[in-house]
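One protein chain omitted, others in place.
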Amino acid sequence: MLIGLGIVHIVLTLFAGPFLDGFTRKYIKANLAHSREGPLVGPWQTFVDLFKLLGKEDLFTAGGIISLQMLAPLVALSSALVASLMVPLSGIAPLGAQSDMIVFLYTIGLGAVAVVIGAMATGSPYAYAGSLREISLYLIVEPVLMLAMLGAMALSRSLHLEDQLRWHYAQGFSLPMLIGAVAVFVALQAQFGKLPFDIAEAEQEVISGPFIEISGPRLALLRWFFLSRQFVFAGLFCTVFLPWGLTAYPVVNLLITLVKIFVVYSLIGLIDAVMPRVRIDQALRVYFAVLIIALLGAVLAFVSA
Amino acid sequence: MVQQLTTDTILGRLSESIPVIASQSPTPHRLYIEVPKDRVKEACRILFEDLQGRYTITVGTDRRPVNGKFEVLHFFSFDRDNIRMAVRVFLDPDDLTLESITPVIPGAGWAEREIQDLVGIRVIGHPDPRPLALPDGFPEGLYPLRKDYPYNYQPPLDEGKTFPFKEPPPDATVVTVGPFFPVLEEPSQWRLFVDGEIVVGCDYRGFYNHRAIEKLGDSVLTYNQIVFLAERICGICGCVHSTSYCQAVEEAAGIEVPLRARVIRSLILELERVHSHLLWLGLACHIVGFDYGFMQSWRIREPVMWLAEYLTGSRKHFSINLVGGVRRDIVPDQFDRILSVADDVDRQTNELVKAIQDDTALIARLKGVGIFTPEEVRLSGAVGPTARGSGVAIDARRDHPYAAYDLLQFEVVTHDGCDTLARTLVRIGEIFESLKMIRQCVNLLKDIPVGDLLGEIPEEIPPLKDGMHAVEAPRGEVFHYVLTGYENRPYRWRVRAPSYQNIQSVPMMFKEGTYLADVPITLGSVDPCFSCTERMEVVDQGRSQSYTLEEKDLLRLSRSKYRALKATERK
Partner (left out) sequence: MENGLFWLARTEGQIGTGLMVLILASVLVPLFYRRRYYMGPIAFILTLIGSAFLISSGVSVFLQGPTSTFHLHPLPGLTTPLTIGVDYLSAVFLIFVPAVVTLVCLYSLSYIENYKEQNPARLYPFLILLPVAAALIVIAADLILFLIGWELLALITYFFIVYRKEKEVVRAGAGYLLVSQAAIVCLIGATLILYRFSETKNLTFEAVGQTIEQMGLVHPGWLHTALFLFLIGFGINAGIFPFHFWLRKAYPSAPSAAAGALAAVGPKVAVYALLRLYADWLPVSFFSTIWGQILALFGGLSLFVGAFIALLQTDAAKLVSCYITVQLGYIVLAIGAGVTFLPISPPIALVALTAGLFHTVNNALYKSLLFLNTGALFARAGETDLAKVGGLMRVMPLTGLTALTAAVAIAGLPPVNGFASKWMIFSDCLMAGRTLPLFALLGAIALFISALTLASFLKFFGSAFLGPLMPATAEKKDLPLPMQVPQALLAVACVLIGLAPAAFVLPLYQAVSFLLHKGYAPSPYVVLGDSLTAIRLNFGDGIVATWNPIPFLAAGAVTFLVSFGLYRLLNPSRRVSPVWHCGATVSPTIAKYHTHGFYQPFKDFVGFRVNRSHARSHNPSAYASEEPPVRPITQQSQPDRLYPSVIRWISRLYRTIRRTRNGSPPMVWMLLTVSVIVAIALYSALS
């Protein structure tokens, strides 16, 4: 049964990510914010892009390390998919009993590392600049997520995401978790790679940074990794930090989670559409403030636990 | 309080320390003086430092067919006193060297490098004497702007001769911005030396796309043909070039332009400014990733373009000017639409500006970025909003009135911030000023009786007369110098676009601690127009017929092109 659920998770992550992205692109960004028509195929545009990229010529850099360029997108996408198996989208996760919060954080981090190594393996200075921005941001965003999850751990006395979800549902509203949820929501904007924190890619500054030398199917896989990662993070946020709506039926739970994810995507897409990109030093300052808030939440959680 | 200057006081001050060989002052606002070759630098120093003149441009001319000598003109402008002047020096073809004025006036750097490249006058003591305008591998000893160089000659290129870029400092990485970069719409290369995200130095190479427009104007085209070529120097602000050119010729030939034509010129110029500033605002928003501002600003701009098409027949390249006046009238039926568009743009821009000003993240990206001090403005000769954003209130419309600007009420918008935000606010302010002027122009047109649109033009314009005129373009002062020649075509035509000075000043804006992320917006904040600095045009003379392509034709064309590409790829 867990294997079946695992297949559901993988398929869902692979397809819901691009769909939700396409949705926000068309209806939130183009129609609502930009006063323009947007893609003619509506929410399916991201799939069209990915499919088109899958068939394009695959370019490697002559000065780079081809094997790592080749492996990086594959490892990245699979890490996001494995991480999706750890998120209890329907109350239970296929790998929920075999992993915990720390494993989850590191698994999803593995993808980012793969992207960075793949980017550096191309040898392009823009890729380096973008990757290092990504890591600099990661250094301050990751603790936000960690602290919020520490709060969840302290309250639920378990590092397992499923236990945290169940505890939270049984317990109902709690202030530390609310603070954690706020902090994580702000962190999501960076984890999604959306404006105002799409600093790593920043076409206007470092020409898409890590992606600059990556093309064709590998670019598709990398895009897919980012889209999957967005979905996984949104799933984590909606289950662990907004656990209301847990029933005894996994299918119902899954549907409820998807509705919540949809709302979260729309909000993030809206912020993305109406914000300019901040500079990396400004972003660090913003997230430091968020970090303090998250720390407050964690301290509250440890005190009240 | 500095004393009021006139052409006489300037001449007097110069004569105190320099033996002035000759001088002429065709109008109270123009002065040409000739100085000995070895005193040029001193003369320029007096004009620039003692008299606080603004350096405009340097022109090198091959006058050998006329008097057997080469000529160099350094132009200065006294904006407070409405005087433009030139320091002239004649050089013997046997000794083509001239002392550089760049150590005194950094803004002359490019112009002197350009005469070195194109006219072959060696500039002694230039701090950075690298080539500027010629392509990689252009053979030594060939100077395209000399009169013995045919306009259509293509020399064989010397492979392996490349541009000598500066070496980066030891701790820095080279990050090239350009020649092809997402936010540079035209090719130019900024070589940034970065330490992490911090820019510690830079090097520039431009002129990738030099179009030799001046050479065409000097050698092939007639006065009225050049008007339309001048308009095509720039794709965004073409009308300012044609106006400036026409005014220079009119000055040289002594042509009076009728009032109605002058008002129409002003109206069109202001219309152009509105669309250009809105376009810039959108691009600036896009550079910092604020695509909401980008899309909205271009949406607001679109009716301005439609209005331009309605008034002149073309969205861009209005072709409204001719030497002596304008080509078509604006009739009373059109007034309502002009006014309603002005109102709409006014209202919508106001809304957009409010949204922009409330956006703290956007302000944080602009404020304190690209600091450009008033002293640096003077040294680099920067013009337009770039200068006015540093509190330097120079504006050719007010300082050297032309067209109908002496009849219009407007403010010169300035700001003391000296940063990107200040330059943005200046441009935003100018949009509203321009809209005000458009309404005033319409009112003036209502009052002026319909009549001639062209002044009286002599059969043949007298040769070897100097004419210089500037127009305040959206990016700053466009300066055109025309030396009239024989057979109804100019002997020398020199264009100095505002970006020519403004781009030179960009390295000064990369102050210590500039982030890599600040570079595109700093560069964008001077609204660089690379095509203006690179004057070239490709004319397809093989097919003289013209036809209109509709959407379906364009689609068909591009698809067939795509199929052809695919086919060659398969092979």
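Just so it is clear, A and B label the chains in written order, and each chain counts residues from 1 on its own.
Going forward, contacts are C-beta pairs under 8 Å (C-beta built on N, C-alpha and C of every residue); 3 or more make two chains touch, one makes a residue touch a chain.
Note that the coordinates shown come from a computational prediction; the quantities given were computed from them, not determined experimentally.
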Just name the one of A:L32, A:I135 or A:L178 that touches the chain not displayed here.
A:I135
Residue in contact with the excluded chain [from A:L89, A:A121, A:L246 or A:V290]
A:A121
With the full complex in mind, choose from A:V87, A:L188, A:A220 or A:V290 the residue touching the hidden chain.
A:A220
Looking at A:M153, A:A202, A:L227 or A:L258, which residue reaches the missing chain?
A:M153
Missing-chain contacts mapped onto chain B:
162, 167-168, 171-174, 176-181, 187, 189, 191, 194-198, 367-368, 371-373, 390-391, 415-419, 421-422, 511-513, 515
In the full complex, chain A touches the hidden chain through residues 6, 10, 14, 51, 54-68, 73-75, 77-79, 81-82, 85, 94-95, 97-100, 102-103, 106-107, 109-110, 113, 116-117, 120-125, 128-129, 131-133, 135-136, 138-140, 142-143, 146-147, 150, 153-154, 157-160, 163, 207, 212-213, 216-218, 220-221, 224, 280-281, 284-285, 288, 298-299, 302-303, 305
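Rule of thumb we're sticking to: only the chains that are shown with their structure count from here on.
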In the complex of these two chains, what residues of chain A are touching chain B?
29, 33-36, 125-126, 128-129, 132-133, 195-196, 198-199, 202-207, 273-282
Residue ranges of chain B in contact with chain A within the complex:
173-175, 181-183, 194, 196-197, 285-293, 295-296, 299, 359, 361-362, 364-365, 515-520
